[in-house]
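The structure's right below; bear with me while I get my questions together.
Removed: one protein chain of the complex. Kept in place: all other protein chains.
Moving on, here comes subunit A:
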Amino acid sequence: MSLHLVIKKTVLCLFIAFAFGLNAQNNEGLKEAIESDVSITDSKQRNVAYSIGYHNPIPTGDNFIGNGLEGNGGLNFKVQIYVYKQFFVGGSLGASYFDVKDPSVVGDYKKTRIAEQFLFLGYEFIPTENFRVGLTASVFGEARYKNQKSDNVYQIDTALLNSYGVYLTYEISREFMIYLDYAFRVDKTRINVPTALEDTFRKGAFSQIGIGLKFSFIGKDFISLF
């Protein structure tokens, strides 16, 4: 089983396990948070959050993405589980879209769609009542580039993905937030190239700025559940 399948399955399992398993814990956690006289951080404790967002990739650097592509939107779905207090692990599935601005850099095609999936670790700060700031770093990640000349004519590249991100969420209600995020992506490709093209194709980098909605469930962290 390839790595990207493992990641995809892990994300889906996390999603399913928590979607079905949470309700019971949820009420208990909520009750506890209301009843007990706890600090802001404790009442703000979440045990899982889901988000769906839009982002725009911005190619950077002297590499095939930076020199050859132009960002054209993207979507992602994330789930994060609070393992201990504000430490969390999570999974992300998404896609980033690009137009080819210089085919002499990448080869003759018009568009690229990167299907991406990764697992991440992170920590969340709660500086004020309604805001949260999170830092994330990917641990395992896979990207699959579909480089399209036309609807039926395409080529595939693959890469190992690294993503480092920061986000700011604003709580509209206790369980519903909006967020802004920034991430820096470095993909280490598996593309076989001549020595002269190594520097261009070994890595590809882009930044992404996104906005989205986040749904979180109030409750104990994962370790406290047991």
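In this section, a contact is a pair of C-beta atoms (placed from the backbone, for glycine too) under 8 Å apart; a residue touches a chain by one contact, two chains touch by 3 or more; residues count from 1.
Everything that follows uses one rule, which is that contacts and distances are computed from a predicted model.
The listed choices are "Rieske (2Fe-2S) domain-containing protein", "Cytochrome c553", "Carboxypeptidase regulatory-like domain-containing protein" or "Lipoprotein"; the UniProt protein name belonging to the chain that is not shown reads "Carboxypeptidase regulatory-like domain-containing protein". Of the options A:158, A:207 or A:224, the residue whose C-beta touches the omitted chain is A:158.
Considering the whole complex, the residue from A:58, A:83, A:105 or A:166 that touches the absent chain is A:105. Where subunit A meets the chain that is not shown, the touching residues are 103-109, 147, 149-150, 152-158, 189-197, 200-201.
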